[in-house]
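Every protein chain but one is kept in place in this view of the complex.
Presenting subunit A:
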Amino acid sequence: MSLSTIILVVVVLGVIGWFVGASRSRSLVAGNASQLHSRPAYYGSYIFVWAVLPALLLAAVWSIASPIYVDNQVRSNLPAEIQAQDRAQQNLSMNIVQSIARGLDTLVGEDRPDENVTIEDLKPMLAQQGVAIAGSGETYMITSARQMNALTRASNAIRAAVVIALSVIGFAIAYLQINVKLRARNKVEGVVTGALIVASSIAILTTVGIVFSMLSETTRFFASVPMTDFFFGTVWDPRFANASDPDAAGQFGLIPLLAGTLYIAFVAMLVAVPVGLFSAIYMAEYAGPKLRSVAKPLLEVLAGIPTIVYGFFALVTVGPFLRDLSAQISSIVTDGGSSFIQAQSVLTAGFVMGIMLIPFVSSLSDDIITQVPRAMRDGSLGLGATQSETVRKVILPAALPGVVGALLLTASRAIGETMIVVLAAGVAARLTLNPFEPMTTVTVKIVSQLTGDLEFNSPQTLVAFALGLTLFFITLALNVYALYIVRKYREQYE
């Protein structure tokens, strides 16, 4: 019985249990529900929980554990010379065994091969079923595959029996417990609260998952590349060691990527901060309700546009425009007319990213500016200050911690931004101060190291996880600090 059928059977049992429980409780008090401890629906739910929950938990555990057990059993029966191989090679053979096992399952009826079929005969039969066997199969693998299939079938049969039995037992236990005094509601509510706690721990699990998954791959990376070479290396050249020159291993220097990331983020903030801050001030202090109700949502549309669209915008509009503009400028000065701004450059990526960040700065600061108490404004205006003086000398200093927090949050977004820089910043990792030349970022390199054919034990792919972990910790530090400031600021004026 497949897992989905088992789940279906268990859930159907549970639903039946719900109706049985509800009607049983009603019949206990001859329809006079007020004599029951809980309402009849809770008795129904009580049986439902007992019938479904333990059974599904068991099914889940079994489904995870059984393939591991089967795998171990099959491995221990492999020929001695295969067992002597190292783990990676053994895994390769096991993969072939698994695909043969899958293929054998599809050969049924007349196509079913007899007991001593050889791999040469089996291969074309499997190929006809659409199962391609990678590499050179060997005949012992057929035996292993048969064993694997037999074990899996047995395990599935036992799983179906045990899970459904557990469901029935749960049903019976709950049914027998039903009486007038059973505190069904409290028990069901306890289960519900438990489920709520599990759901809220998923947020924690995600963080733990992020950190651990990246940490384990990163330690594998640092096993082949020294940590100092990564963090302090100034050359990024992750090529594969080739046969002609075995000494020329790849170099994984973080510095050029980090420099590019920070430089582009800096240019972006240079655009976003003044524009965002001034529009926030204007919206909060000057704009009438009419302008505010039109301009604020329109600016926020900028935040809703996917970053890939900004990337495309930079690629086809802003980049070529800056390139042509610079060509025209230089043709005024000299006759040559070569463009000194390249289409993919720090400036292009930073400028477009800045436009994307305007609404983040403006709506975050708008919230903070409007939180400054009315009394401070009135005091300043009453003393004869103009509105702009009030803003500059009273409101901004009062809102400063909050605004700084908002800017840090925005900066963390600029550092983690991917699609704009993938399309507009270039892929060449180099150290330069010229904003008209392409630089690359951490995120661009994560994408380029992980797209295409992957091999999960080379430093060329593992470095992406080291980069990701670095990125995670940089943004984490910025976020935590920013959230701390914003929170503190809020408390100040509440």
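One rule holds in what follows: a residue touches a chain if its C-beta (ideal position, glycine included) is under 8 Å from a C-beta of that chain, and two chains touch if they have at least 3 such contacts; residues count from 1.
We adopt the following convention: contacts and distances are computed from a predicted model.
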Should one name the undisplayed chain from "Tryptophan synthase alpha chain", "C-type cytochrome", "Phosphate transport system permease protein PstA" or "ABC transporter ATP-binding protein" using UniProt, the answer is "Phosphate transport system permease protein PstA"
Full-complex touch with the removed chain, picking from A:Ile281, A:Leu347 or A:Ile395, is A:Ile281
Missing-chain contact among A:Leu122, A:Leu315 or A:Val372 belongs to A:Leu315
Thinking of the whole complex, not just what is shown, which of A:Val52, A:Ile368, A:Leu407 or A:Ala464 touches the missing chain? A:Ala464
In the whole complex, of A:Leu409, A:Met439 or A:Ile485, the residue touching the missing chain would be A:Leu409
In the whole complex, of A:Leu126, A:Leu182, A:Ile358 or A:Val372, the residue touching the missing chain would be A:Ile358
What residue numbers in subunit A mark contact with the hidden partner chain? 185-186, 189, 192-193, 195-197, 199-204, 206-207, 209-210, 213-214, 216-217, 274-279, 281-283, 286, 295, 298-299, 301-302, 304-313, 315-317, 355, 358-359, 362, 386-389, 391-392, 409, 412-413, 415-419, 422-423, 443, 446-447, 450-451, 456, 464-465, 468, 471-472, 475-476, 479-480, 483
